[in-house]
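Okay, here's the structure, questions in a sec.
Note that one protein chain is taken out, while the other chains of the complex remain in position.
Right, chain A next:
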Amino acid sequence: MQHDPQPAGFWKRNQMKIAPYVFFAPGALMFSIYVLIPIVQSIWISFQDWDGLGPKTWIGLANYVELLDDDTFYVALKNNLLWLGLYLLAIPMGLAAALFLNQNVWGIRLYKSMFFFPFVISQVVVGLMFTWFYAPDFGLFSQMIKWLTGSEVAILADERYVTYGIIVAGLWPQTAYCMILYLTGLNNLNSEQIEAARMDNARGWRLLRHVILPQLAPATFIAMVVTVIGALRSFDLVSIMTAGGPYGSSQVLSYFMYEQALSEYGYRMGYGAAIAVVLFLIMMVFITLFIVRMIAQERNR
């Protein structure tokens, strides 16, 4: 006799449908405010001529045309590629350090933390330390070079070596970072697999190559992501160690952007934004690759 009770309120009816969006909303809001909207704004500004104070003037692609004709841009691009290539050395170096430290001897925790130390200290401090290390006259490195070859080389004042010098400074903390990623990976190795491999007489290099490394793949992937992104946004070290010098030869895109848009000698917001957009596009290539891979992995599960 009794009718079904009136369906409850709107919320009860659609709870299952709405709930995911409610959970999604805060994240989406933050992501929009701090990531998406600024990206759109940057792209918008890159089409303008703007000093940050006066009125904006729409100049279309003029900033990009100018960028293509700017020698500094190509220097920065070349240096970014160098960074990208050489920075990846942090991954094998980090792996080597992790394998070396992955043993049980007395005091290993202390050694591990000492290896990890460079990642804990600020990039600014790393930059200053290496600046003094390379400094002509009193720097340890130039003293060593002097002792070995008889003549001094001022790494940070020589356009041939300056970028390599900064990358070496950057590799120090980055190696430590990769090492930590691999150390955690090594903790989670499947010991049964390794035992089985040992029974099959696998040892040394072959054990590493065919049994350990595949298990470390997730760590390698993360190490790859942070290293590539770290290389592309290399800014602190360049800023501290050389400020892009000597005469712009250690320039990278992120510092170039800062210099054009925000430094004492800049305030060309449109031009800086155009550089930022180019850097963003380069990063997008890698980010897309990583995301595609991650989605593929999710599907395989």
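What we mean here is this: a residue touches a chain if its C-beta (ideal position, glycine included) is under 8 Å from a C-beta of that chain, and two chains touch if they have at least 3 such contacts; residues count from 1.
Everything that follows uses one rule, which is that contacts and distances are computed from a predicted model.
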Worksheet entry | UniProt protein name of the chain not shown, from "Phosphate transport system permease protein PstA", "Cytochrome c oxidase assembly protein CtaG", "ABC transporter substrate-binding protein" or "Beta-ketoacyl-ACP synthase" | "ABC transporter substrate-binding protein"
Item to complete: Give the residue, chosen from A:L53, A:L148 or A:M199, that touches the chain omitted from the document.
Response: A:L53
Worksheet item: Can you name the residues of chain A that touch the chain not displayed here?
Response: 51-54, 66, 71, 134-137, 152, 154-158, 242-243, 245-248, 259, 262, 264-268
